[in-house]
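Attaching a single structure in structure tokens format; questions to follow.
All protein chains but one are shown in place.
We just call them A and B in the order they show up, numbering each chain from 1.
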Amino acid sequence: MRLAKVGALAAAAAIVLSACGGSTPAASGGGAAGQPDACKSKKGSSSTEIHVYSSLPRQGTNTEQTNTLVEQIKLVLDGKKVGNFTIKYFDLDDSSAANNGDWDGTVEQANANRAANDPDAMAYIGTYNSGAAKLAIPILNAACLVMVTPANTYPGLTKAVNGVTKPGEPDTYYPKGYRNYARVVGTDDAQGNAGAEWAKSLGKTKAYVLDDNQVYGQGLARSFALGFTKVGGTVLSANGTSESFDPKATDYSALAQKIKAAGADMIYIGSITGQNTGKLWKDIRSAMPDITIMAGDGVYEKSWYDGVGSAGNSTYLTFGAIGPDQLTGDGKTWYEKYKADHGGTSPAVYTAYGNAAATVVWNALTKAGTNDRYEVLKNVMATKDLATVAGPITLDANGDVTGGGITAYQVQTSWPPQFKQLFASKGL
Amino acid sequence: MDQVIQTFIIGLSNGLIFALVALGYTLVYGIIELINFAHGDLFMTGSMMAFFLISVTFKLTPATEPVTMIAVILLVIAAVMVATAAINVAIERVAYRPLRNAPKLAPLISAIGMSFVLQNIANLLAGPANKSIDNLFPTTNLLSAFGITTIAVNFQQAFVAVVTIPLLIALTWFVDKTRQGRAMRATAQDPDTAGLMGVDVNRTIALTFLIGGALAGAAGVVQILFNNVTVYNLGFRFGLNAFTSAVLGGIGNLRGAVVGALVLGQINAFSDRYISANWTNAIVFAVLIGVLVFKPTGLLGQQLADRA
Partner (left out) sequence: MTTLVVKDQDPYGHGIGGWLSHVGAVIGALPGTYRRELTIHRRRTVLLTVLVILLVTYPILNKLFLAEFSRTTFPLPLPDDTVVTFMMIFGIMAIGLNIVAGFAGLLDLGYVAFYALGAYTAAFLASPHWDSVSIVFLANVAPGFPGIHLPFWIIVPIAILVAGTFGALLGAPTLRLRGDYLAIVTLGFGEIVPVVFRNLADVTFNFSLGPISINAQHLNLTGGSLGINPIDAPYLPFTNLVFNASSGYAPVYLGMFLLVIAILFARNLERSRIGRAWMAIREDELAAEMMGVNTIRTKLLAFALGASFAGVAGSLQASYLGATTSDFFTFSTSILVLIMVILGGIGNIWGVLLGAIALTYVDKTFLPYIGQQVQQIAPSFPNPAQFNFLLFGLILVAMMRFRPEGFLPNRQRAAELAAHTQADVEAKVDEIVAVDAEAEVEASIAEDPGIGLDNLGPPPGQAEASGDARAPETIDEEREL
């Protein structure tokens, strides 16, 4: 009916290029021609303050990671000066009790709106969960507010991957036709792919792939299954890709028996810690004491190991970027200092990326030197060879980090696991 | 065939744990017609206590001397049973007794509230992550002594049977044969008449909660020794299964709860093994509705209480 309102969605891909300047995004500076309508007159109202928001789940099992993220963001940004402006940082919580302490769509949207409606907000750091990012990106897109995530790994937020993302992604998230979202971590498809490569180099040919039936776990497990098939392996799961286990089940012995009967020589598990992983690992180990288990970074945390105990020993773990202990240069200094400051505790895996995301924002703010959202957005999207504690960061036109690596670990008999190998990060 | 037997064994051991929890539900329901929603969380509390006693207080490891280990486990079972029984009696006193003559909805809602309170206290004290202990039993296959290697029965599964079956028999004997058991059955049938006949109704109900709480504690210890994992929301997972078992068998009926739990254990295991793990819950639910439609009082019908 209303032709005037025609599909921002369908046209988005084309506009992206003109808005952000293709492979060298927005390098041409604030020319009025390239400036999206949503970004016109987005200057802050305060002459002394710049606001930066973060939206992360601050309850339940998530706190192990997010507490350290917030700490790092504060460290990099809070109270710092950009010209005449002082950066004020707001730590928002996107989880709610109504959702069992996990991210809540309502709260995420309320947070995004709060930042969008604050004229002095210049950047939004988050989210932790890719599902929440889906809701926040379009709101911030309409408000010309840049979003930098330290943790979203679902590929469909920035690019289309056949067999993993849905049709229409990622353009559906950018209703105004330009990109305002960047991430400093690699995507699930790269991690799954590296896992498949690693499995092959370990001599595995028959994999049983399981997932926790959630966005992250399923995306990762499917990526692994696709990658594993590509390198010549066989996936034994019932539907040929990845089979979901029920995180609310009380027992997985029968599932383990099924896997054993299928004759798998390895099991790949895409899951996050909170999805009953303790029981799953124990039941698998009890049925098959010697089988190879590989999993992604959703379980790369101490609370996972506390939950699985010795059943987690010898598990192969991949991490979707450079692991904290493998960082070099500034990163190494940062890692040592972090441990010293925290009584010997190693940082959680995403901690460095909280710092890196904040650094990307900090760099863009100083380069922009003003409180104009569009200037900040352009400078974030144009991040190139920026030195961060997580290594040098260069963003491509999609807002994805280029290069980088996937780190491979194996649990020995205690936490943290032992570093094994570094894979180049490449998508499916 | 070996595969089927193996699945049956898995289902049986899980069914026995469900039975221990289901008995607590059915016992309380039988006497005051209340779905004691907090029972599953009391079971979780028991397994949390057992976790701390085993791993923090006594620091049991698989290397501990068998004699010490058995002594400590017995001690832990006794201590946890006493503690959960006391908690359950206290809950009854605070949350249910004042509502005894209120409409049925009131104590049920109070029970849901209690369930959340227990769950969140555990979350507050123990944190949201899984807590695990090492498997304390030898990992050998018990059947290998008989020359069978294609089917495995491990020590944990045997342990569950060794603890659960005597408990079930003792409980049935208690309710059927003892004076107190008779008082319980009388109260279940008609509290007023029982009161007139000299039964101390309040005491009998408190006793029921005491036994139910002790059962939940025992089940909690058995579950941590069997599964080696506990977590603050465990009560909800098991509670749903156990309650479904009780309803399936005919709530209020002790034998029914056991039958229902064993059936449910098998449905769970066979669905996981031969259908798909993520459809198991839906299948359990469909079976429950099916049974209730054709046999509204459950598989064995209601025995203890039928005064609707």
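General remarks:
Please note the rule applied: a residue touches a chain if its C-beta (ideal position, glycine included) is under 8 Å from a C-beta of that chain, and two chains touch if they have at least 3 such contacts.
A quick note: this is a predicted structure, and the numbers were derived from the prediction, not measured.
Checked against the full complex, the one of A:67, A:86 or A:326 touching the unshown chain is A:67. Screening B:7, B:45, B:84 or B:115 against the full complex identifies B:115 as the residue touching the chain left out. Residues of chain B in touch with the missing chain: 29, 33, 35, 94-95, 98-110, 112-117, 119-121, 123-124, 192, 236, 240, 243-244, 247, 251, 278-279, 281-282, 284-285, 288-289, 292-293, 296, 308. Where chain A meets the missing chain, the touching residues are 1-3, 5-7, 9-10, 46, 58-60, 63, 67, 70-71, 91-93, 95-102, 104-107, 109-110, 112-114, 116-118, 131, 134-135, 138-139, 142-143, 156, 166-168, 172-173, 213-215, 217-218, 239, 241, 244, 246, 248.
Here is the rule we use: only the chains that are shown with their structure count from here on.
The residues of chain B lying in touch with chain A in their complex are 3, 6-7, 10-11, 14, 17, 127-135, 139, 154, 227-229, 231, 237-238, 241, 268-274, 276-278, 280-281. For chain A in complex with chain B, the touching residues are 60-61, 64, 101, 213, 238, 243-246, 248-255, 257-258, 261, 273-274, 276-279, 282, 286, 289, 303-304, 306-311.
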